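Only one protein chain is missing from this complex, and each of the others stays in its spot.
A and B label the chains in the order they appear, each numbered from 1.
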Amino acid sequence: MSRSTRTKAGAAVAAFAALTLSLTACAGETTPSASGSAGGQAAGEISYWLWDSNQKPVYQQCADAFAAANPSVKVNITQYSWDDYWTNVTNGFVAGTAPDVFTNHLSKYPEFVTQGQLEPLDEYLAADGVKTDVYQKGLADLWVAQDGKRYGLPKDFDTVAIFYNKAVLKDAGVAEADLQKLTWNPTDGGTYEKMIAHLTLDANGKRGDEAGFDKSRVKVYGLGLDGGSGGGNGQTQWSMYSGTTGWTVTDKNPWGTAYNYDKPEFQGTIAWMRSLIEKGYMPSLESVTGQSSADIFGAGKYAMITNGSWMINQMFSYKGVETGLAPTPIGPSGKRSSMYNGLADSVWVGSKNKAAAVKWVEFLGSAACQDLVGKSGVVFPAIPSGTDAASAAFAAKGIDVASSFLVHVTDGTTFLFPITDNASQVTNLMTPAVDAVFTGKARADSLTAVNEQVNALFTG
Amino acid sequence: MFIAPALLGFVVFYLYPTIRGFYFSMTQYNILGTPKWIGFDNFARIGKDPLFWNALWVTIEYVALNIGFQTVIALVLAVLMQRLTKSTVLRGALLLPWLISNVIAAMVWFWLLDYQIGLVNQFLEWTGLSRIAFFGDEFWAIPTVAFVNVWRHMGYTALLVFAGLQTIPRYVYEAASIDGSSEWSSFWRMTLPLLRPVLAMILVITVTGSFQVFDTVAVTTRGGPVNVTRVIQYYIYQKGFAEGQFGYASALSVVLFLILAVMAALQLRLLRAGESDLA
Partner (left out) sequence: MATLTEARADAERRERRRTLTPGRITAWVAMIVFLVLTLFPFYWMLRTALSTTRSLPSNPGSLLPVDFTWGAFQRVLGLSSQAQAIAEGGSGASVNFWLYLRNSVFYAGAVTIGQVFFCAMAAYAFARLRWPGRNVVFGIFLGALLVPPIFTSLPNFILVKNLGLLNTLPGMILPTFLMTPFAIFFLRQFFLGISREIEESAALDGAGPWRTFFRIILPMSTAPVTTLAILTFIQTWNDYFWPLLVGNSEQTKVLTVALGVFRSQTPAGSPDWAGLMAATLVAAAPVLLLFFAFARRIIDSIGYSGVK
C-alpha cells in the first residue's frame, strides 16, 4: 500500500478509493488473488520494514541492487525502533496499512500465522524455482508453520558466546586460552564456576575464591547478568547451560505442545544461577533489572558476560575495554550448546502487490543480497556464503567469531529457539516465575507448578 | 452554540471509541479476529485474576505516593514562586522537566540511579551507605517510579497551582494582614480554601493521570522483577497487545474506568469543585 505522500494527486485519489473500499472488511479480506501471478511480471512500489537501524544502509544497497534487476519495482525501506516496531506492525494489520514485506521474529510469527496475517510463500517459490535448502541447516524449517506452509525466507541468525574483558583476565593471571575449554555442570559449576569465582573481585582486592571475600562489596563480577532472568527461554542468560544437560524447552520443536519446565535439569540450571548470585559472583536480579548489560560490561564491571551475536559490534566498541570472545562452556553432554535463533522476511497477506513483494523476499533470501549483508559485518546471514563473508568481515576488524559464535554451527551444537503457540502468554507466566527464583523468593521446584499453568494453555 | 465544536470532537474521538471499548469488554476478541459475545465472563475472570489484584494494589501504592508528594511539593513551590520572586527564569527552570517526555525522564533517571554505574549509587557508597537497587528492589521500585514522575510533574503542577493563586484577589491577603494573621495562618485560612476549585481540578487530573502510569514502567522495569512494578496500565497493555486478548484487556480498562469515575466523583463532591468561595 502506498505509504508515501509524494504520490501525485491522481494516484492519491485512486489510493483513497482503495482505502475506502478496504475499510468495510478490515481484517478479513484475504482473497488469495496471488496464485496465478507468481512468476509473472512484478511492478509498482512496495514497502519494507525493519527495526535495526545499523542494517538499514546495507538493505538500501540490497534495494538498489534489486532495483537494477527489476527496474519497474521500487522498494521503500522504513525503520522503526524495536519497541515501536511491533505496535506499528499490529496496528498496520488492523488498519490495513501494514508493509508489504517486513522483518519477522520467531517469537511473533506463530501468532501472526494463527491470525492469518502472513502470506504462504510455497506456491510462489515453487513457481519461481527458489530452493529453501540453501541456508544454514535448520533455519529454513523454523518458518514452516503447523499447517505445513512456509511463511518466511531466512535472512540471518544468531548464536550465543562469552564476551570477556581482557584487562580483567590479565589482572587475575588468567590466560585467554583457558577460557576456551571450560566445563560446566549444574551441581558445582565445574571449571567454569571456578573461573567465574576467580575473576570476581571485591573492593578490598580479594578474589571470589579467596578467604575473606566480601560479597556485599563486589567491584568486578566474574559473570554478568543480561538485564533480567531470561523468562522462559533464557536466550542470553542460561540457555547455553541448560542446553548441555540434554534438556529441551518443549516436547518437540518447532510446534511443541508441552513445555518441560518441571524437569530437574532445567530447575537445576536455574538453581545454579541463583547460587552464583548468593555467592556474589554474579549481580543480583534486582541490580540489573531493565539494564543494558553491554554498558555495564563497557564500564569494566564484568569479567565475562554471555550475549548474542547481534551485540558484537557494540561490545567491541567501548573505549577503554579490550574485548575478547570465547565459546560457551562444555556441559554434562560433553558438548557445548547455543540457542539458534533466526530472522526471516515475510509477506503480509493484505499486500496489494504480492508479486513484487515476493520477488523482493526472494531477493532478500538470495546470496546476492546476503553476501552484501555479510560484507557489512553486522549480523550472520543465513546463506553459508553470506555467513563466511560476515566471518571474514569481523576477522578484518580483529574479531574472531569463528571459534566462538560459529563453532556451534560447525559442530552442530545449536538448538532451535522454541516455537510454539501462545508464546507471549508463556513469557508472561514464566518471567515472573523465574524472576522469583533468581531473587530467592521461591525455590526452583516452584517452577513445576508454573509449568502446569503453561501446559494448560495448550490443552484448553 | 458554544459547545458545538467541542461536542463534535468529544463524540467522535472519545465517546465512540469508549462505547466500542465497552462492547469489546463483553466479547472474546483477538485484535485481528471477530469479536465473540460472551457477556460478563471477562469480568468474572477479572475477579479471580490474582495478577489483576496485584496490579491494582501496586497502582494504588504508586498513586498514593505520587499524588501525596506531588501535591504537597507543588503547593509549596507555587507559594514560594508567588512570594519569593517574580523571576520568569526560575519559573521556566522548574518547568524544564515537563518539557521532556516521560520516556526520556525515565531513561535519564534510570541511568543516574543504576546500581552499578549510576551517579547516585556512587555517591551513596562514597558517603558510606550501601548501594540501592532503586528500580529492582521490591521495596524501592514503586517509590522510585513515583519519584521519577513527581520529578517530571512537580514544576508543571506547581504552575497550575500558581495560576490559581493569581486569581485570588490581593485584597483578601491585605484584609488578612490587617487582621494581623501570620502568613502561615492566612495560608491555611484564606489561600487554601480559595484555591479549592483549582486544587480540585489538579487532584482529579493528577489522580486519573497517575492511574494511567505506563511509560516509566515500560522503559525501565517492564513490570518486574516478579510482579512488583506491574501497574495496571502495563498489565492491560500486556494482555491486549502482547497476548492479543483485546476483549479481556478492554474489560480491565472498563474496571479501571469505573474505579476512576467513582474516585473523581468523590473528589469533586468532597472538594465542592463546582463552587468558588468568591463567586
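Keep in mind that, in the parts below, contacts are C-beta pairs under 8 Å (C-beta built on N, C-alpha and C of every residue); 3 or more make two chains touch, one makes a residue touch a chain.
Fair warning: this is a prediction, and the values are worked out from it, not measured in the lab.
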Sole residue of A:A43, A:A65, A:A95 or A:A271 that reaches the chain not shown, by the stated touch rule: A:A95
Selected residue (touches chain absent from view) among B:F10, B:W57, B:F139 or B:W188: B:F10
Residues of subunit A (touch criterion as defined above) contacting the omitted chain: 3-6, 16, 19-20, 23, 26, 51-54, 56-57, 78-84, 88, 91, 94-97, 226-227, 236, 292-300, 307-308, 310-311, 314, 317-321
Where the unshown chain meets subunit B, residue by residue: 1-3, 5-10, 12-18, 20-21, 31, 73, 76-77, 80, 83-84, 86, 88-101, 103-105, 107-109, 111-112, 114, 117-119, 122, 151, 154-156, 159-160, 163-164, 166-171, 174, 183, 197-198, 200-201, 204-205, 208, 212, 233, 236-237, 240, 249-250, 253, 256-257, 260-261, 264, 273-276, 278-279
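Note that in this section only the chains that are shown with their structure count from here on.
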Separation of subunit A from subunit B, taking each centre as the mean of its C-alpha atoms, in whole Å: 36
Complex contacts: residues of subunit A adjacent to subunit B: 27-28, 83, 87, 90, 93-94, 111, 115-117, 216, 228-229, 283-291, 295-296, 299, 301, 424-425, 427-428, 431-432, 435-436, 438-439, 441
For the subunit B and subunit A complex, residues of the former touching the latter: 30-34, 110, 114-117, 130-131, 133, 135-138, 141, 218-227, 230, 238, 241-244
